[in-house]
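All remarks here apply to the structure that follows.
With one protein chain removed, the remaining protein chains of the complex are shown where they sit.
Let's turn to chain A:
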Amino acid sequence: MTVASDPLLDVENLHTHFRTDEGTVRAVDGASFTVGEGEIVGIVGESGSGKSVTGRSIIGLESPGEIVEGSITFDGTELTDASPATRRRLRGTSISMVFQDPNTTLNPVFTVGEQIQESLKVHADPDRQRLLEYLGVPLFRSRSEWSGYRERAIELMEQVGIADPGDRIDDYPHEFSGGMRQRVMLAIALAAQPDLLIADEPTTALDTTTQAQILERLRELRETFGTAVLLITHDLGVVAETCDRVVVLYGGEVMEAGPTDRVLTEPSHPYTRGLLECLIEADDHGSRLSAIDGLVPDRFGSEPGCPFASRCDHAVDECRTVDPPVVDVGDDRRVACGELDRVRRRTESDDGETTVSGHASREGVVPRLLAFDGDGIDPDTDPHEHPVLELEGVSKTYDTTDSTLERLRSGRQLLRAVDGVDLAVEPGETVGIVGESGSGKSTIVRLLTGLEEPTDGEVRLDGTSVGSVDERTREQLADVGVVFQDARSSINPRLTVAEAIAEPLVEAGWDEDRRERRIEELLELVELAPEYAQRRPHQLSGGQLQRVAIARAIALEPRLLVLDEPVSGLDVSIRAKILNLLADMRDRLGLTTVVISHDLDVVTHLADRVLVTYLGRVVERGPAETLCDRPSHPYTKALYDAIPSVTGSETARALAGEIPSPVNRPGGCAFHTRCPMAEPECEAEDPAVTRVGEARSRCHFAESVAERSTTDSPDSESPDVPNSS
């Protein structure tokens, strides 16, 4: 979409700096780009690239940073020297923002209705804001005026896809799921009827299925109201799904900008290429991922030169001394690189090489054992060797009844977090468990590590039944190493790296000499330099901290390594490095691994075999490739369909609705409420496990789902199976 007249938003040579005790941080350092009316523009980059600060500078929330140079023109108004009142008025009437984490960006003590109505009031009368009226003091709040806002708020909630808005308007934020909260944020933003919506990582905290729904809303918004969107994200898939144009940011400068399909299919700048190469492709299973060397520096110096030079394979001396020229490469594309010709020549000649090295790494992968659950279906498994880990009919039920009296009045309220899960993990095997939040994944981790005891069924390690942590022997405890979700909160911030890694060793009674040697070994294994031993968690980046968490988990040479969301929240480049490290370690140490993630890409990449869980039950299991190429459960298929693809050949398809509460589990097949191909019998009857090729699926129509998955062309939306919902 090209705009002949002036663009809606024109950011020109923007510099936003933060003054800290250690000097000036140049968060945005000369970024220029435009957003046309009704255009969706993506800003991508790793964390620390300055993309959020850019967004905040536009809406006027850059404080405590400061715009020191450059201009931001919105609809003809210069924002950098506008009065606070003008900027505030624009926020209420023309520019809105949606933030990353809807769990923290809604005020917990006001109903969502109040928060939407307030925005409507600002929009109606941005210059007259009386505190008593906003506080809801009856005499100051005109009843007829605000009941009009209430009606409108209900309309907005409906528009963003919140079911029963009339009933939910008086609910508080914590009564909504993450995806629904983000919809509420969207409704608040829409209340201002903005011309420009800045969305800062709007889907990063959400499940892929929910992400697809929110992105769909953003596109609709543009279709319906012609709202321009500036979408800030680290996820190139999201950009490919949604944006007309993309701006690649690094070190606060624009590295490359242009139409999305062109930039993503023929990246020019080495940084853009690097970002794209880090992504997991569908046929990447088990192979090594490429990564960009080095880290995003904490802060960029004031010296001239290309900010990416320190990590660039193609950098020459000139890159470090002279600011890179902005080259117009045609098709409305600009690239900030002085060595483009050389980069292009080298990568062209490399192309043949890349394939070769790809093959080489593929061959380097140790062929791993593919085994099946020991429930009699697969006769190939050696009956004498026990699986490392077995779950047999494991269930976990929580009693959520509040009080004794309530129990007498309305009976117990039981939450079935995990419901009859069977699993056998053979030595050397990697099993992945995947599902949306609320599908019972985390409870499974807690059960197999002994942090919870199953209500029913048995957990066995090496054929021996084990109980909770307190009941396990020292050896049994040492046999299971766990990398918990979010290293930042699972490692004691007061300990040094060496102390954190030593914890399990001390617990196991190792003496100091032996511990020190082991720590040295472990640091080398996770590729951290020895000097990191004496650092503390706040001095490490997310990726480095994750390495420490991995070192701690394997310190006692466990037979089983459990990885709970091992790469969530990490940048693509770091994610690729951690995944490579995990794969290497597993192959070198012969580890048996269970990996749990909401990210199907990650699970498919690491695991030999995958279990898909929904509401505490395994709905499909099978070899990773089979599930990926030929899913035989509609839920598995929906999870794959919701992943945004960078190649842009097909749009991510959202899975309708939300995961129901495990307290009120739907009857029959629990998935029937959201299943696109549900039949009456799905509601009535719990499907049995059906074997489809190498996979097993708990679906009445497993065969036909699998067939459709292979023949289905991505664009044929109309299902052959009649839709009863």
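In the analysis below, a residue touches a chain if its C-beta (ideal position, glycine included) is under 8 Å from a C-beta of that chain, and two chains touch if they have at least 3 such contacts; residues count from 1.
Going forward, contacts and distances are computed from a predicted model.
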item	value
Listed names "Cell division inhibitor", "NPCBM-associated, NEW3 domain of alpha-galactosidase", "ABC transporter permease" or "Molybdate/tungstate import ATP-binding protein WtpC", matching UniProt entry of the absent chain	"ABC transporter permease"
Identified contact with the non-displayed chain, of A:R88, A:R141 or A:R665	A:R88
Contacting the left-out chain in the complete assembly, out of A:S32, A:T54, A:S119 or A:Q485	A:S119
Contacting the left-out chain in the complete assembly, out of A:V44, A:M185, A:C306 or A:I519	A:M185
Touch criterion as defined above, residue of A:D6, A:E155 or A:E175 at the omitted chain	A:E175
Touching residue (missing chain; options A:V28, A:V44, A:I59 or A:I214)	A:I59
Missing-partner contacts on chain A, residue numbers	56, 59, 61, 88-93, 96-97, 99, 101, 104-110, 118-119, 122-123, 126, 129, 131, 134-135, 172, 174-175, 185, 188, 191-192, 402-406
